[in-house]
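Below is one structure; the comments refer to it alone.
Selected chains from the complex are presented in situ; the others are not included.
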Amino acid sequence: MATLTEFRRVAEQVSNWGRWGAADELGTLNFITPDKIAQAAGLVRHGRVFPLGVDFDSSGPQGAFKFRQNPVHVMTVDGGDARTMAQYGPQWAANGFGQEFGGFFAGEENPFRFNDDMIVMPLQAATQWDALSHVYYDEKLYNGFPADSVTSAGAFHCGIDKVDGKGITTRGVLLDLVRHRGADVFLEPGNPITPDELDEVAKAQGVEIGRGDIVLVRTGWWSRFQETRDGAEPYSGLDWMCAKWLHEREVAAVAADNLMVEDVVSGVEGTFLPMHMLCLRDIGLMLGEYWDLTALAADCAADGVYEFQLVAPPLRVVGAVGSPINPIAIK
Amino acid sequence: MATLTEFRRVAEQVSNWGRWGAADELGTLNFITPDKIAQAAGLVRHGRVFPLGVDFDSSGPQGAFKFRQNPVHVMTVDGGDARTMAQYGPQWAANGFGQEFGGFFAGEENPFRFNDDMIVMPLQAATQWDALSHVYYDEKLYNGFPADSVTSAGAFHCGIDKVDGKGITTRGVLLDLVRHRGADVFLEPGNPITPDELDEVAKAQGVEIGRGDIVLVRTGWWSRFQETRDGAEPYSGLDWMCAKWLHEREVAAVAADNLMVEDVVSGVEGTFLPMHMLCLRDIGLMLGEYWDLTALAADCAADGVYEFQLVAPPLRVVGAVGSPINPIAIK
C-alpha cells in the first residue's frame, strides 16, 4: 500500500494543469479533436447499436447507502385518470394543477388524453459521468480552480455543463477483464486490475489504446448485481496506478460497469478513492460509472472487434457535478 | 379548421398499427435499420459536434404552467462543506446521511473530498423525447395497447424503456423555417407550417427526406424564449396535417425547437394537439421538443449541408412516458 507522499508524487507527474491554458475546464476531452471524431464515426461498419445505460428505477444499487437514493419515478397523470380528471379538475377551485389538467381534457367530444411523469434522483444514481468537479483535494479542483467555487448553487467551475459542447463522442475501446481472467461472472474482491494487466488485455484483444480514446473496462459487477441486488457487493476494480497508465496513453475518459471504476480498497494509506482524485482533479479525466457492458462485450467477443464509435452526451444540468446518461456504442 | 370526423379519417390513413406485428412498441423507429445507421455515420466528414440540449435549470419555460415545473438542481454536498462535515458528521448520531458523509472525510491527513447533487424534474421539463405512451385517445395507445396499461407504476406498454435499444441514432435532416421565411427571430403566431412549405424548404435547401430520417424543424422559438423568458409565448408550429407528410415519407421521428412541435392553435375543432395524437398514437412516431437548433442551423447555412449523423439516446427510465436528452448532431 502506497503512502500519501507517494500519492502526491504521482499526482505531480500526471498533472495536466495549465496544459490547455489557465481557463480550461475540458481536461482530457481536449484530446478529442474533429479528426478523432470523424475517425470514430468511420468505425461504424454494420450499424449495430449498443446502449450502455442501466435501468433508472427503484431496483438500483443505491439502497445500500444513505447519501444517494435510487431514482424515484412518479406518474403525474396516468391512464386511469382521464375521465375523472375531466370531471373533477375544472370544478376544483383550490387545485391549480387539477384545474389546468382537467381543462386539457374538457369538451364533450374532445378525445385528447395524455400521461405525464417526473423523476427525483441523485445525478449519479445510475449510469453517469462524473464531472471534473465531483472529487478533489487540497482545496483545489482540476486546473487549480478553487474548491469553494462549488456552492449550493452548483459548480461554477468544472460543472458538467462545461463539457457538453464536446458531445461527447470519440473512439471507444472495450477491455474485457472478465473474459481475460476467465471469471465466471465478475472480478471478485481482492485482486485489483493493474496497469500491466490492462496492457495484457489490450494485446490479447489485438487493440491499441491511443490519444482521445474512451476506455471501457468490463469487470462484470453489473451482471453480479443483477443476481444479488446487493449494491454494497465488493469487487475488484482498477488499481489507483491505472490513473498514470490512462494519463500516459492520453485517454479522453474511462468508464466501467461497476460503482466507482476503481478498486473498493484504497491503494493509498489514510485516504479514499485515490484514482478519482488523480483522474478528476489532476489529470482532468472524467469517469463513467454503472455502464452495462454485457451486450457490447458479447458482440466484441463474437467478431473480435473491440473498437467502436462511442456517443455519451451528458444532460446540460447547469452547475451539476455529474450527469445521468445513456451512452451508445455503434459498430 | 377540420372536424373531428376529418381528423379520424386521416388517423385511419396514417395508422401503422399491426405493420410491425401486434407486439411492436417501436413504431417508426423500425425504419432505422442497421444500414441506415451505418449510412448516417458516413455523413460525418469534419468531426464537428452540435449538442442540441438546452439548460436543465430554474430558467426554463415551465414557470408558465402548473402541471410541470422547471428542473430543481440541488447540491447534496458542496465545496464549503468538507471541513465541517468531517467535524460534525461523525458525532451526529441522529443523522445517518451526516454520519456516512462525515466518515468519507474522516482522518487527520485524509485529503479526499467530494461534491454531490440531485435533481427533481418532470421528464419533459426541457429537451426531451415524448414516448409513444405520452398522448393517446379513444382508450388506446399506439398499436392498440390499452391506455389503462399506463398506471401509477408507469407505462407497461410504449414506455421510453422500450425504445432505448435503438440508440437512437440515424440520419438527421434540418429544415430551417426561420431562414426560409426570412424571419427575424422566430415564426410569430398565426401562420402554421404546412406540408407544402416543408417540401419547399427541403427543395430550397437541396436536401431530401427519406425513410428512417429524423427531421428537425427550426422555428426559432427557443431563441425567442432566450430574449423574453416567457414560456407561454405563442408561436407558429407544424400544422396537424404535417403528420401525414411525415407518415408518407416514412420518417423515424420529428423534433423542433419549440414546446410542442405542432402549432399552438389546434387545427381540429373541439380538441387539442391533433398532431401529437396522430404521430404518437396512430403512426407510432416520437416527437422531440425544446431542441436548441441555433448553432446547428448556423453551420448548415454556412456549408449548405443540412444532413448529419444524429444521436439522441433517451435515459432508460423504466415505464417513463418521456425522457430528458441531450441530442448530438455530428457533421
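Structure notes:
Note that the chains are named A and B in the order they appear, and that numbering of residues resets to 1 at the start of each chain.
Here, a residue touches a chain if its C-beta (ideal position, glycine included) is under 8 Å from a C-beta of that chain, and two chains touch if they have at least 3 such contacts.
Just so it is clear, the structure is predicted and the values come from calculations on it, not from any experiment.
All protein chains share one sequence; of the complete assembly in this entry, 2 are displayed, while the total copy number is 4.
We take it that only the chains that are shown with their structure count from here on.
In the CA-based superposition of subunit A onto subunit B, the rotation angle is 180 degrees, rounded to steps of 5. Listed in rising order, the residues of subunit B touching subunit A in the complex are 4, 33-39, 41-42, 44-49, 51, 53-57, 65-68, 71, 73-80, 82, 96-97, 99-101, 104, 107, 109-124, 127, 133-138, 146-155, 161, 164-167, 169, 270-273, 276-277, 309, 311, 313-322, 324-328, 330.
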